[in-house]
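Reviewing the structure listed below.
Only a single protein chain was left out; the remaining protein chains are all shown in position.
Every chain is named by a letter (A, B, C, D and E) in the order it is written, and numbering of its residues begins at 1.
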């Protein structure tokens, strides 16, 4: 029998400040575009994000991949970089990017995806970023 | 580089009463079909619903669409119409529909989808209606 | 060594409709007093309630009381009576009471408290009624 | 007009113990592979799982299927079998399977899917198993 | 019969940035004292807070106070002032205060308590401030 394909998801959380502001736009244009999210001193969130990986499940191990190694990878590559930080100022790989949930999801994908090559047969399927329970963004990769 | 496509989701909540009952069926048939949900005086829920929109993310703005405008749209078109109401009696655009979660999801889609035309490049992808944490319905549109 | 006193809490949920309306007031007065909650056809909630019981913990059993028996008691006395019902019309022991969260909490206390006499050494400490995550009422009994 | 297709989801919960361990591997290999999840005396979770069914929604009933019958089916086939049990020792249809979330999701699918044949036009779309809020596995069937 | 006393609680949420830093301490002392929360560019949270009011419940109204008016009061006095703001820089009545959860809870109490005088017989009992689900502070007033 062929191995079933399953998707596993790991969720992590972090607390950060951000400001929606594009320095190439005028202040008025920024206010119009981003509303309260353009507050000059920024605001913040308890962010959560989910990373979904798809792969075959060998009968012997029962695991798409070692979820513990995925957790360590996410904490090294993402959480340790953004937790208790200001996303506009403190994170080199977010520099020059307006830190909307959409952009953050794409940036997380780009940072995680190359690291998954070490897990044979696995592919990244989705990165979801929650700014709050009521607002979230899903990115499925460049081809999706 | 082409713009990435991202899905954004907004969640809203409302409290409403409803009764599952089709006047074209006999009382006995209604009881058999809907069980406790057919209680003549109705019952109610803290409903939640999620609306997912897909579109390209321009690098300058970082947004599929202005989430604030989506929030306003959902509150005008949906929440203000159904919150603290009885879905069988108080909502003209639900009249004559058995207000199951399935029907409510389809009705929300039909009400929201035309309004999204104003957001260039965006398309509605999913409406999810939660009757409770344990029961929900997803509608992906007529072609899906 | 004396037995420690501990409080245990059991949470249950139910879905119901209600309307805040006092027939002794004028319609206008009711609207002023209860606002959207006075909608003639009612509205509804996924209610939750918590019942807290305090008592000594015998070393042999480790239990203030048999939590399973408490669960059965709450389902018999409360949940089976109010789930998928209209609180204004379908529940004899709520008849004539404006079904605010405050009144519901007091009514639950009066219904549960006499039944706890069978559990030696235990006393009812709190009944909490959630209309939603954002609104709840606590009753601690007549003397508190 | 053709009937819309909708997906409905029912969520259930259970509490169980499990141990990640494959007797065909050495103890050292098991420890390396499963880490703390290999603890000889096991550990446990408040599991939750979601079952998603897709089907047409007849205008007369407004329901993909009778959600109450789905609930009963899930409680008979799954919850009554695994709740307050040890997944490695107490569940005949999980015998010989390393009880990871991936394997549990596949096993639930195999157990539920044949039972859905009684609901005309409905098909099983997804089984999701949560070990915790932070870890879950999705199975979409052999062809997906 | 005397009127029962009940406590009602209203929960609200807001998103804000903050930095734990006392300018009277050295940078080193601030880092030692506040750790990652001293990050110069700040971080942020989806805060939630609960306000609990105690009072008698008149049989005619069933309400300790008009919960809608409490909601409006909290949004005017608190949420509109702190939502999408930086607590260290943007809120006059928090100026000069290290914005820990403890201090924020006390500041909210001082701002809300005088406004409750308009509700006869009611008294403020608790202000709880959640920085996250895992960290919160409760203030019960100067005498408690």
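Things to note:
In the analysis below, a residue touches a chain if its C-beta (ideal position, glycine included) is under 8 Å from a C-beta of that chain, and two chains touch if they have at least 3 such contacts.
Only a predicted model underlies this, so the values are computations on that prediction, with no experimental measurement involved.
For the chain left out of this panel, the touching residue among E:70, E:106 or E:124 is E:106. Within the set E:35, E:58 or E:114, the residue that contacts the chain not displayed is E:35. The set of chain E residues touching the chain not shown comprises 20, 22, 24-25, 33, 35, 97-103, 105-106, 133-140, 142, 144.
Mapped onto chain C, contacts with the missing chain fall at residues 2, 4-12, 52, 57, 60-64, 66-68. Hidden from this view is one chain, which touches chain D at 13, 15-18, 36-37, 39, 41-46, 83-86, 88-90, 131-132.
The rule is simple: only the chains that are shown with their structure count from here on.
A count of C-beta contacts for the chain pairs A-E and C-E puts A-E on top.
Matching A-B against the pairs in A-E, B-D or B-C identifies B-D as its interface repeat (over half of contact pairs the same by residue number). Averaging Cα coordinates per chain places chain C and chain D 33 Å apart.
Chain C and chain E have Cα centroids lying 27 Å from one another. Contacts with at least two other chains are made by no residue of chain E.
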